[in-house]
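My questions all concern the structure below.
The complex appears here without one of its protein chains, the remainder shown in place.
Note that the chains are named A, B, C and D in the order they appear, and that numbering of residues resets to 1 at the start of each chain.
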Amino acid sequence: MTQYIIRRLIESIPTIIGASIIIFLVFTMAPGDFISAQFGMDSKMTQEKKEELRELYGLNKPLPERYAIWMGEIVKGNFGESYLYKKPVTDVINTFVWNSFILSATVLVLQWMAAALVGIVAAIKQYTLYDQLVTLFVFLAMSLPSFFLGLLLLKLFAVDYRIFPLGGMSSTGIPHEGWAYIKDVMWHMALPVITLTMLSIGGLTRYFRTSMLEVIRQDYVRTAYAKGLKDHVVIFKHALRNALLPLITLFALELPGLFSGAIITERIFNWPGIGKVTLDAIFQRDYPLVMGFTLFISVLTILGNILADVLYGVADPRVRHR
Amino acid sequence: MTVQPEALKSSGQNSKMRSKKVDSPWRSAFRRLLKNKFAITAFIVLIFMFLFSFVGPYFSPYKDAKISVRDQYKPPSAEHWLGTDQLGRDVVLRLMEAGQISLLVGLAATGIIVLIGVTVGLLAGFYGGWIDTILMRFADIMYAIPTLPLLITFGAILSDLKFPPDQRIYLIMFVIGVISWMGLSRLVRSQILSLKEQEFMLATEALGLSDRRKIFSHLLPNVVPIIIVSGTLGVAGAILLESSLSFLGLGVIPPTPSWGQMLSSANNMIDFAKRPWLWIPPGVAILITVVSINVIGDGLRDALDPKMKR
Amino acid sequence: MSQKALVEFKDLHTEFYTEAGVVKAVSGVSFQIRPGETVCVVGESGSGKSVTALSLMRLLANNAKIVKGEIIFDGRDVLKLKPHEMRRLRGNEIGMIFQEPMTSLNPVLTVGEQIMEPIIEHRMFSKREARKYAIELIEMVGIPRAHEIVDAYPHELSGGMRQRIMIAIALSCEPKLIIADEPTTALDVTIQAQILDLLRKLKSEKNVALMLITHDLGVVAEMADYVVVMYGGRVVEEGKVMEVFKNPRHPYTEGLLKAKPIIGERKERLYTIPGQVPSPLNLPLYCHFADRCPYVMPVCKEQYPDTFIDADGHKVACWLHAEGARA
Amino acid sequence: MNETLLEVSHLKTYFPIRAGLFRRVVGHVKAVDDISFVLPKGRTLSVVGESGSGKTTVGRTILRLTDITDGEVKFKGVNIHKLKKHELRKLRPKMQMVFQDPYSSLNPRMKVGTAIGEALLEHGLATKQDVREKVEGALVKSGLEAVHYDRYPHEFSGGQRQRVGIARALVLNPEFMILDEPVSALDVSIQAQILNLLVDLREQMGLTYLFISHDLSVVEYISDDVAVMYLGTIVEHAGRDELFDHPLHPYTQALLSAAPIPDPTLKRERIILKGDIPSPANPPRGCRFHTRCPYAEARCREEVPQLRDMGGGHLVACHFAG
Partner (left out) sequence: MKKSLYILFSLLLVLTLALAGCGQKSDNTSQPQTDTNNQAQSPNDNNQEEANAPEDTAPEGYVRATNPDAVPAAAKARTDTIIIGMHEPKGVFTPWFYSTAYDNYVLSMVFEALGRVDKDGTTIPDLATWEISDDGKTYTFHIDPNAKFSDGTPVTAEDVEFSYLVYLDPNYDGRADMSVAQIVGADEYTADKEGKITKVDGIKIIDEKTIAVTVKDVNALTLEYLTIAVLPKHYYGKDFKKGDLEPIKKLNEKPLGSGPYVLKKFVPAQEVVFEANPNYWRDTSPRVKPKVQNVIFKATTDETNLQLLQTGETDFEEGISVNRDNLDQIDAMGFLDRSMLLNNGYGYIALNHQNPILQDVKVRQALMYGLDRESAVYAYSQGLANVIDVPMTKVSWGYPDEAGLINYNYDHDKAAQLLDEAGWKMGDDGYRYKDGQKLKLYFTASSPNPVNDALLPIAKENYKALGIEFTAEQMEFNAMIDKMEKGEYDMAFLAVGLGTDPDPYGLFHSNGGTNKEFFRYSDPKVDELIDKGLKELDRDKRKEIYNELFHYLNEQVPILYMYQRYNMNVISSRLEGFEGEITPFYDFTNALPGVTIRQF
């Protein structure tokens, strides 16, 4: 197993290099640069000063050289300094990523619980009215653009009924400690979590449903019934476990999503997450930040892929990685 | 725990064989689809949305993009059924024109996704070896890079290419397509790999058929169902993605409307509170279109994949 | 037959509701299984033999319905039992073995767990006792190194071993009846011989009744005490094994026996039954075999034959055996 | 004797097993390990064996549907595995194959007429105008009807599909056909029909068959010669009557004795082999059958028995035979 993981890691190096090249090209070839983005319209700033700054930031070097410098530093563990935040990229990411993480992690848990429940019952009651209602609800939930759903919820629950706060992550001016702080954050999380869960629940529920329907037809489920086991034992112990196998990949692929932040939702709910920061960094051409972070997510995605296969091997005794 | 009487697998019977009608897998899928009232309803709704968007404007008393700033923000009335917007334009007409764009974006983006995704998946799955490695690694890389940054910068890069501004909408479709083909290509590839294991593919080799024939006559028709299903769902995804792009200011250019653009231009609490006619119509239009497409996609999945059915 | 029947199928009708229409998978099947007896239900695909067995277990798919008839097991009408009573029956009083040993075991659970499950469920063993017993069972079905195998996963075992595990599960609660649905079809000849041997041995040791479903007349000849031949969802012939093989009375049974090549016979040409196995959709109201029957008579295409019994209890549903039908 | 149509010498087909950090080949599944035989024109050779014996791989390697590891396959004196791709394609119509699974061997989305006719068009053996006629001819010859041309596979029963598979091979006017378990998935009453059809066609068209099967009763019916395979090697090879009347290899004897015979009066003393077929990835040393052989001795564990001619072309690979 260890050997398998090491091999997969080694194999992923070309992919990471490829990703880094594409990331680098995508961002550097995008029109404009940090100087133009920041000072393009500053009528006081002279062209000379702009060129000086480009020189200082190394933006006027040829692309291959810039790439070599960037990657060279990254290999040494240095992701560079964010132009916008004037501090190391890793610090910036570290500051914001965990805020995104708690949001996404909560959504992940809710989404999987709900999808499992919905999927199981739909699978057992395939084509019943219940199944169709659930299907319809799921489709409705996933059929609005995220910003619209977010604003709608904000308007209903924060502006009209004032059940939830108007965004942000904690109450300002009321210092909460310990449990009170956690409760405060949870209260602030409610709306973004609902938004993201509604949007993401659709796909997963369908997968769950399909997977369960597939498994429930298998011979070993019939065997389990033939053994006279209770229905819930058959469903949870025999069917669900197997239905989850193909979903492991899905789960592992969602892991990078835990760290990448939900750009639009964070923006609408003024959530201090990494998504908002990246969006800003893209628009401001904060190359070290946006390239470093994108590379980080890419690596996570690739690791997620490996993790998916490893988990698969752990969960499914038929798959043994050597 | 489905137990089927075995011979059901072969519904062929002498008496039946003599009947004249050709029962192609497509036709039987279509028959199954027709039985799905859910999907049929969705289909009718979708047709309605198409008619509304493409034929509707001919029945509108208002002219395209007629601006009358002093008539801004009129609530619904007999004159303007859904009121007017910020520039005094008739919302009904805007809704129709926006529908054209949104539906077109969905269809065209999906077309590109299908084109790239299927080509890559087919080639990778069929030839295997280093072609497979390179293509799939590339897909991995594309997959690993977050979508939104790609979209933003792709859009910016492409807008540098002196693209006629009026046709920038096609650029958006193209970009959406270019960054979303990976899922489909993986799907197609895995399908091809499993088809290659089937004896009929072994047979094509034994018969000495050319690669072209193997791909186009044998593999492609068998992946068409998943292409149709994922394509259908892709249309819905593209419509939603376009609206999110509009929210970020990367979608269509005013005065060209899209439903997403209409929605996002009413994205403040005041419009939400005071001028529901600005956001409810495009919101509902997106909602029912996307739901319809998803329901149809779901229905197609059931119809085209009889394994999922009883 | 002095002994009381353990299982009695009485005019069983099972239907499937499919897109293509209503499939009468089983229509009017009646026969008995006595304690300790081996009854082979033989027939080709679509004959309804598996559906008959699954009707007894009440493990039919959602779209299936038993529309008529009774199945008496040990004095109770199985079809009238409540779900929890039915559960007590399954695995406990009736064990079942399926055709595909590859897919019939849950791939993510060890075989030990899968053997233990019914023991814990029905016989209230503790986990530890159940495990001990599971090891005994594994040994009993002839697998060496039972202590290791108990913790193995199904995929680590060969097809033959898996089928032995299935037998161990079926036997675990010492049932009165074992249903074996094509238990050796998927296995190699040499393994098939092992499994049949094992089944025979266990059956005689445990004195359990065996309902063996198969399409292989060779297996029938080797295993059966009593044979039930099914065709098109109905029983066309039944009788003691010697009777049926020596003196097949239904043209279908006769054809089957003749069509099968037999080692050592070296026929110049095989006998064939013309036409196709009928689809269970749109079965005719007359004899289902009439379209393929070499002896077909006008009456065969008019009416489904009654069942005729001869002195030995050999039953056949064919107009040829009506009084004076054949000269 | 007739002219030689097919000559297989020292055929080996190995499938690599990869493992470790760099996916190095750590071993091979020796699916076919050094087999040789000659098939004269017009005769039928059956290859019989259980799963894992390599019989299917033999068939596929002969047609170069699988790459050969060593040895050669000569069809009418031409080494199949040395041909260029286009040369091979030209030769293909002469050597055809009928597959085991009537469900997966036909493209579900292609009319059977098209499926039968496409190779004709591809090889220029028919024009667009006369292809239909030729296909219909093949259909009729295979016991179907001309009207079946426009049907799809799902409208046929298993037996009819197998007839379509035969028609597809037949229409190319082959000289040699490999029949890979053509009846094992069929009902008894249909099996007989197909076997008779194959026998008839052989006579009408002067075909040469390589018949692959696990069912000795079927093999006995159709073959002229029989080769028994065990774990990738031929253990016994003889004329049909010779083999069935005087089986010399303990494995052949066991196979014959294990086959159930539909005669309840026949009470045989059966040879029941112990244990399972070993894995071809790790075959036993010495005689491959020694682990299950009731007569095995020390020598069998060490020494590999060679095929020996026991007279009259009856070859057997056993130290104690004769």
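Throughout what follows, contacts are C-beta pairs under 8 Å (C-beta built on N, C-alpha and C of every residue); 3 or more make two chains touch, one makes a residue touch a chain.
The model shown is predicted, which means the values in this text are computed figures rather than measured ones.
In the entire assembly, the chain absent from the figure touches the shown chains A, B. Listed residues A:Y4, A:Y85 or A:F259: the one in touch with the omitted chain is A:Y85.
For subunit B, the residues touching the chain absent from view are 37-38, 41, 65, 67, 69-73, 86-87, 152, 155-156, 159-160, 162, 164-166, 168, 248-250, 253-255, 264-265, 267-270, 272-276, 279-280, 283-284, 287-288, 291. Interface residues of subunit A with the unshown chain, by the touch rule above, are 30-33, 36-50, 53, 56-57, 81, 84-87, 95-96, 99, 129, 132-133, 136, 140, 151-152, 154-156, 158-160, 162, 165-173, 267-268, 270, 272-273, 276-277, 283, 285.
One rule holds for everything that comes next: only the chains that are shown with their structure count from here on.
Taking the mean of all protein C-alpha atoms as the reference point, the chain centroid lying nearest to it belongs to B.
Note on interfaces B-D and C-D: more C-beta pairs are in contact across C-D.
Subunit D has its Cα centroid 32 Å from the Cα centroid of subunit C. One simple way to say how far apart two chains are is to compare their mean CA positions; for subunit B and subunit C this gives 50 Å.
Multi-chain contact residues, meaning those touching two or more other chains, occur in subunit C at positions 45, 59, 62, 276-277, 279. The set of subunit B residues touching two or more other chains comprises 1-3, 7, 10-13, 16.
Those residues of subunit A that touch subunit C in the shared complex are 126, 218-220, 222-230, 233, 237-238, 241-242, 245, 315-318. Subunit A contributes residues 14-15, 18-19, 22-23, 26-27, 29-32, 132, 135-136, 139-140, 142-148, 151-152, 154-155, 159, 202, 206, 210, 213, 216-217, 221-222, 225, 260, 263-264, 278-279, 282-283, 290, 294, 297-299, 301-302, 305 to its touches with subunit B in the complex. The touching residues of subunit D, counted against subunit A in their complex, run 19-23.
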